[in-house]
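With one protein chain withheld, the remaining protein chains of the complex are depicted in position.
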Amino acid sequence: MKVAIVGASGYAGGELVRLLLHHSAAEVTCVTSRKLAGTPLDQIHPQLKGFTDLKFTNPETDAIDADVAFLAVPHTVAMTYAGKLLSRGIKVVDLSADYRLPKEVFEKVYGVPHTDFFKAPYGIPEIHRKDCLNAKFVSNPGCFPTGATLAAAPLAQLAHTVIFDSKTGVSGAGDNPSATTHYPNVGDNVGPYKWTSHRHLAEMKQELAFLGSKANVYFTPHLVPVNRGILTTAHILLNEPLEQKEVEKLYRDFYKNEYFVRYQKPILAAVRGSNFCDVMVESEGTRVVAISAIDNLVKGASGQAIQNMNLMCGYKENDGLTGAGLLP
Amino acid sequence: MKVAIVGASGYAGGELVRLLLHHSAAEVTCVTSRKLAGTPLDQIHPQLKGFTDLKFTNPETDAIDADVAFLAVPHTVAMTYAGKLLSRGIKVVDLSADYRLPKEVFEKVYGVPHTDFFKAPYGIPEIHRKDCLNAKFVSNPGCFPTGATLAAAPLAQLAHTVIFDSKTGVSGAGDNPSATTHYPNVGDNVGPYKWTSHRHLAEMKQELAFLGSKANVYFTPHLVPVNRGILTTAHILLNEPLEQKEVEKLYRDFYKNEYFVRYQKPILAAVRGSNFCDVMVESEGTRVVAISAIDNLVKGASGQAIQNMNLMCGYKENDGLTGAGLLP
Amino acid sequence: MKVAIVGASGYAGGELVRLLLHHSAAEVTCVTSRKLAGTPLDQIHPQLKGFTDLKFTNPETDAIDADVAFLAVPHTVAMTYAGKLLSRGIKVVDLSADYRLPKEVFEKVYGVPHTDFFKAPYGIPEIHRKDCLNAKFVSNPGCFPTGATLAAAPLAQLAHTVIFDSKTGVSGAGDNPSATTHYPNVGDNVGPYKWTSHRHLAEMKQELAFLGSKANVYFTPHLVPVNRGILTTAHILLNEPLEQKEVEKLYRDFYKNEYFVRYQKPILAAVRGSNFCDVMVESEGTRVVAISAIDNLVKGASGQAIQNMNLMCGYKENDGLTGAGLLP
Partner (left out) sequence: MKVAIVGASGYAGGELVRLLLHHSAAEVTCVTSRKLAGTPLDQIHPQLKGFTDLKFTNPETDAIDADVAFLAVPHTVAMTYAGKLLSRGIKVVDLSADYRLPKEVFEKVYGVPHTDFFKAPYGIPEIHRKDCLNAKFVSNPGCFPTGATLAAAPLAQLAHTVIFDSKTGVSGAGDNPSATTHYPNVGDNVGPYKWTSHRHLAEMKQELAFLGSKANVYFTPHLVPVNRGILTTAHILLNEPLEQKEVEKLYRDFYKNEYFVRYQKPILAAVRGSNFCDVMVESEGTRVVAISAIDNLVKGASGQAIQNMNLMCGYKENDGLTGAGLLP
């Protein structure tokens, strides 16, 4: 099966190629970048040297020939590709924000018009597996909403307030240097940002509501001096107190058939480079702390995108995704 | 004025000496360590080489001759020194937990009997200045409660729920190696610990109650790959919504006469090595995020202890504490 | 093929299991630890949760049933296992220092008698492949000597002086906490240690001499705030000046058939978690700088051990080792 990656120069693109090296059937045959057309892929992603002779092509002038395409381009750009690829019979996983929210919510949150909207499954398979199975198009969730939703899902219906306090590695900001990612601003520091207004909050609210929650949902992200990984601390206030045994059982039951969600103490290294989400919960009555750990570039982006591809194309859900985390 | 530091081999001890180099009147004349008696101070604290010829003395066998003594020993040890020093007319600032809580609360939280209890001012001068002024004894607060209390104080009476999510540098764990502080367990990681049961929670509850709060108070600390500093994110749920202008005004007013509390975006580097607490607040209606940054070894320990000493002994409150933060 | 790991509780043990998950034929069936006998493997190596039900067994009382055994125990301990396992027809890869040096050199460098010495191939396959092929026993090299030897090998015969200045991640110190690995001693710091007397120097001298070098060889290691990886800067002084083109050609030729050595700018992340050694060279006449990057736990330990196992047992040399580096 031929795979194209539209926008392959960033971290998500590099991870898609790295992970698909281990897939039983998928082969990356096309990687695009407007700016880098003609450049060898391994010049931008040196970890891939020896594995590939691919060169970037120009997605606007060179043909995209593939069975599946991943869109790893910024929001508002993905919407210019999705429809065209689908109309040519190419299945699409969109890693951007363009199809994660209803049209009007998207336009409000992102402050831009949506020029080619259609409804799409929201690709957290643990929540929406049925919709992703055999789908032609899946919208891949944001990194924060993935970790947050999986942390709170089992208690969604029992909570009146859910506060997500997330700590993210810097690769989540992409490969483009800025004051925010300047080492001396990050090293030996912890940087809260968008204290009450991060765009990913809309996805969290949507998912908890989908799960039947009536809780108020809040979100404050922080940048930590870490390359990869998101640790999300969900402070959950319950309508009725629950004992430790009870909440733990809710979590174990909720995820008992999930390959990628493990009930254990969340440690970023234990999921580093892998598609796992480790989650654990502790109750003190009406307040519960649930914490999840994911690799923002894998379960939070490229790995989950491949998980969705597997569901869409009939492969084992963990095909290409059976690597263990890199600890330490 | 002669100053003794009982238990001077740890980080708090090193910081006391470093900061007191700049004090107008205090001179450290005695540093003790049972294990290191006879060893030059600068062998353990190499940053002090050239500043001092002091050697550690044995606090059990050598006389402690001083006007003021800092107790920088573990809890349960401080209580064996405090009374004796006071009875000899030596003023005492205790950096341990021994006198921060009522006897019965202390015994419950720390699981040990208190063998020499008496009441003491709780030395956050911004909250308890009057009690510290000219006091003979002050109990210096914990690092987490200092940052947390200062983050939430202005809203204490208006909140029904306060959740402190703290991110602390590793020096807070002391200079004793353990699995928790082993570099490969900390680097590129974020480690939640004591998710619902950290001992410092009792101090936070006590202080918010002192400020007239009826809020439920929760606390979850995290270890981040940082040497110094605590960033505390206070998720505050209000009884009635407040606009941004209103909460900001509350904070500015509350701290308008405080030298060491600055209303600005909290950045660990901006307070690194200094006694400042930077705090800022953002409202989204009934939920407010207030974040504070302190250096856990300075405003969270040694600097605040000197601030208390200044109040106790009649010096300017910021004597020895006018250094700016080390950014980057 | 059944694989035993003697001493599986440390980082090298964890990596052996992680990497062998991807091997075509090898299956880890026995993991030992004297202290942890009975404990599930994934309790110590949480990244492996979901992949294994193995429990640690006691190597002194429980049978070691395997076709191949890895010794991941400290020096002087390996020599108590190697002979016994070999006599039972089990092939052995020893990751300790016990068989890397001639008996008298070992005893001098390590200051202990060798109680069961025999000669063994030194398992850098790029240098000693023929000796490792079908061998029953291979001594796996130290992490520093692997990176250093590969950095300098192509110029070994042309140099009169080779100075290795290495920068290593902290996982090289093992999983046992100490002052050296205490986060506040490592974070935001660079720590030289054993400036002129590191034990691994003897291996470097041995390997350069094997390659025909008459150079004086020096070595100074430094600890850097990094989890994994060794960057070795080889400062090489040549007998005769060489132009950039010439040295570069020497390197490209020397490694042209080597899967695991790539001629490109060394970046720790590009080899992180992988068995690659990236190396590059720059000449300024009679002085050349050659720099190599490896993952100390993979090419510097467990990955190279599997590479050796593959050679000993007739598998493709890269079986189980085709993962790309984890960048960023």
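Lettered A, B and C in written order, each chain numbered from 1.
One rule holds in what follows: a residue touches a chain if its C-beta (ideal position, glycine included) is under 8 Å from a C-beta of that chain, and two chains touch if they have at least 3 such contacts.
All values reported here derive from a predicted model rather than from experimental measurement.
*Asks:* Going by the stated contact criterion, tell me the shown chains that border the hidden chain.
*Replies:* A, B, C
*Asks:* Give the residue, chosen from C:Val3, C:Ala215 or C:Ile291, that touches the chain omitted from the document.
*Replies:* C:Ile291
*Asks:* Tell me which of B:Leu54, B:Leu95 or B:Ala269 is the one touching the absent chain.
*Replies:* Going through B:Leu54, B:Leu95 or B:Ala269 one by one, B:Ala269 is the residue touching the chain not shown.
*Asks:* Footprint of the hidden chain on chain A, which residues?
*Replies:* That gives, for chain A, the contact residues 11, 169-171, 175-179, 181-184, 186-188, 225-227.
*Asks:* Hey, which chain C residues sit against the chain that's not shown?
*Replies:* Residues in contact with the chain left out: 161, 163, 165, 167, 169, 184-185, 187-192, 195-197, 216, 218, 220, 222, 224-229, 231, 233, 235, 237, 266-269, 272, 282-284, 287, 289, 291, 328.
*Asks:* Residue-wise, where is chain B in contact with the chain that is not depicted?
*Replies:* 11, 14, 18, 21-22, 45-51, 171, 187-188, 227-228, 259, 262, 264-265, 267, 269-274, 276, 278, 322-328
Going forward, only the chains that are shown with their structure count from here on.
*Asks:* Counting only C-beta pairs in contact, which pair of chains has the most of them?
*Replies:* So the pair of chains linked by the most contacts is A-B.
*Asks:* Which chain is the middle one, judged by CA centres?
*Replies:* Given all protein C-alpha atoms shown, the central chain works out to be A.
*Asks:* State, to the nearest whole Å, the distance from the C-alpha centre of chain A to the C-alpha centre of chain C.
*Replies:* Distance between chain centres, rounded to whole Å: 35 Å.
*Asks:* What is the distance, in whole Å, between the centres of chain B and chain C, each centre taken as the mean of its C-alpha atoms?
*Replies:* The separation of the two C-alpha centroids amounts to 45 Å.
*Asks:* Counting only Cα atoms for the centres, state how far chain A is from chain B in Å.
*Replies:* From the centre of chain A to the centre of chain B is 39 Å.
*Asks:* Hunt down the residues of chain A that sit against at least two other chains at once, touch-wise.
*Replies:* Chain A, residues with two or more chain partners: 187-188, 227-228, 267, 269, 272, 328.
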